[in-house]
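With one protein chain withheld, the remaining protein chains of the complex are depicted in position.
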Amino acid sequence: MRWRRWRERLIEALIRFSGFSSITLVVLIFVFLLKEGLALFSTVSLGDFLGGRHWYPISDPPRFGILPLLCGSALVTLGATALSVPLGVASALFISEIARGWMREALKTGIELFAAIPSVVLGFIGITVLAPLIRQTFHLSTGLTALTGSITLAFMAMPTIVSITEDALTAVPRGYREAALALGATRWQMMVRVLLPAAASGIVAAVMLGIGRVIGETMAVMMVTGNAAVIPHTLLQPVRTLTATIAAEMGEAVRASDHYVALFAIGIVLFVVTFVINFMADRFLHREPR
Amino acid sequence: MLFCATLLVALASAIVIGVILVRGAGGLGWEFLTAMPAKGMRAGGIFPAIVGTLELVGLTVVFALPMGVAAAIYLTEYAKDNWVTRVVRLAIVNLSGVPSVVYGLFGLGLFVIFCRFGTSILAGALTLAIMTLPVIITASEEALRSVPDSFREVSHSLGASQWQTVRHAVLPFAVPGIMTGTILGVSRAAGETAPILFTVAAFYLPRLPHSILDPAMALPYHLYVISTQIPNIPQAKRYGTALVLLLLVLSLNLLAVMLRTHFRRKRSW
Partner (left out) sequence: MSTKISVREWSVWYGAVQALRAVSLEILHQEILGAIGPSRSGKTSFLRSLNRMNDMVPGFRSSGRMTLDGSDLYAELDSQQVRYRVGIVFALPLPLPLSIRDNVTYGPRLRGERSRERLEELMERSLRAASLWDEVKDRLPQPAMKLSGGQQQRLCIARTLALEPEVILFDEPCSGLDPISTAKVEETMTQLKSRYTIVLVTNNTKQAARVSDRVAFFLMGELVELDRTEVIFTAPRDQRTNDYITGRFG
């Protein structure tokens, strides 16, 4: 009996340890990023890093300004958000309020199916199908542009936006809908004036999580945006994002060189940004609906 | 109008899958699937990439499943409702939001370099395991919560300890949900490229890996390289690789969904 107590104590200790593993891992990740990345700031100032307009890591002397990369990420993200939020919210409205029966299931399956497709496969389709399409449509020299990236990422973010928005809409009590309709509102008015505001915090959370997904996306965006580390002026030119930079250049960077630590520094930026976005999205998800 | 928007989104997946299916089916053949690559990938097959992905994913489950289930058990059966628990949950949310390439950096820094595992299946699997952990924890937690509280109460009333109750009156009935969640997590891990870029992946290995300390080929990385860096590969082979990866991931998803439906129907409570 005593032996069994001991064994139980051990098992429960392991369970507790695993329970705290998530905290341990987040901290560990951050610590490792800092360990390597902070070394950059002994040679480059934070201002030059964040605001520098030139990313020439292998030139002599190297320049590590990530402004073009920040702009690249921002542009692609904005484009993707502009596309995915209206489409996503519209789809969620349709699915939760209008669609019924097998059509609803089919639509939901179609959207969720997209979420299962690996990003490298989407990048592949982006290169082989979408980019040539864009090139022809806009008469460009290359189809690998920020727009291509935005479109691809918009579709990648949509399952997240649709599903969380749908949850938020379903959580709105029936009474709201019935009251609005009873007061003479049309279906459309009811959805826009009553439902959407009521589900607002959930929708904001959905959008933020979608944005978080987009900012963090690496492979698809790396394959279709063209990898030109210059500050973009339009959507129709190649850009480079923060994530793509790390993925593309880490293979060439010499260990412990400035280039190497610079890439880790970019990793820190990404970690912090997505941390903040996810944190805020989580707060919105757990707010009381109006 | 709303309908068109929804249709667009839903059809996108059908289009993507359709294109790959149509253009890639021609490339699939016994040789393609079972032969080693030759001539810098212009001939031969992708067998080692398939094997590499399977080994990687298998090892990932070995690491991620026990820890994930244990963490979920902690959250549902042991944790009290206080700020510590809230921080744990916040950490899980954040782990799931970390960009995949940052995981790759972390895996590089910790497992490849610091732990000296080198570019290896071990390093890659550990990295993927951490990435998959939030998915498994969330799914397991949901599965554990779906077990009625009355089971726990009955078990306690018969003199069982907390762990005995979890082990005999809760866990066995949460297994289907845990399995489903794990399979879904695994299917995600199988398709990931960025975490394995620096931790395990090699492009052209003439031999299969001998041990988990060897680098390996993997399907996602393979697809990435042949679609961006190597010219003159026949289209059928490229689409074929994409198709194999897609089929692997989608069939795992399908398996998970089928399991979920099957067990929901069989449930007697």
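Residue numbering begins at 1 within each chain, and the chains themselves are lettered A and B in the order written.
In the analysis below, contacts are C-beta pairs under 8 Å (C-beta built on N, C-alpha and C of every residue); 3 or more make two chains touch, one makes a residue touch a chain.
Everything numeric here is computed off the predicted structure, so don't read it as measured data.
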| item | value |
| --- | --- |
| Chains in view that touch the one left out, judged over the entire complex | B |
| Residue among B:Ile113, B:Ala160, B:Ala236 or B:Val257 that touches the chain left out of view | B:Ala160 |
| Touching the absent chain when the full complex is considered, from B:Thr34, B:Ser150, B:Gln235 or B:Thr261 | B:Ser150 |
| Contact residue for the chain not shown (choose from B:Ala169, B:Val200 or B:Val244) | B:Ala169 |
| Footprint left on subunit B by the chain that the document does not show | 81, 150-151, 153-161, 164, 168-169, 173, 268-269 |
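Everything below uses one rule, namely that only the chains that are shown with their structure count from here on.
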| item | value |
| --- | --- |
| Of all residues in subunit B, those that touch subunit A in their complex | 1-3, 5-14, 16-17, 19-20, 66-68, 70-71, 73-75, 78-79, 87-88, 90-106, 108-110, 113-114, 130, 133-134, 137, 161-164, 187, 190-194, 197-198, 220-221, 223-224, 227-228, 238, 242, 245-246, 249-250, 253 |
| Contact set on subunit A toward subunit B in their complex | 8, 11-12, 14-23, 25-26, 28-29, 32-33, 35-36, 86-88, 90-91, 93-95, 98-99, 106-107, 109-111, 113-114, 116-125, 127-129, 155, 158, 162, 209, 212, 215-219, 223, 243, 246-247, 250-251, 255, 263-264, 267, 270-271, 274-275, 277-279, 282 |
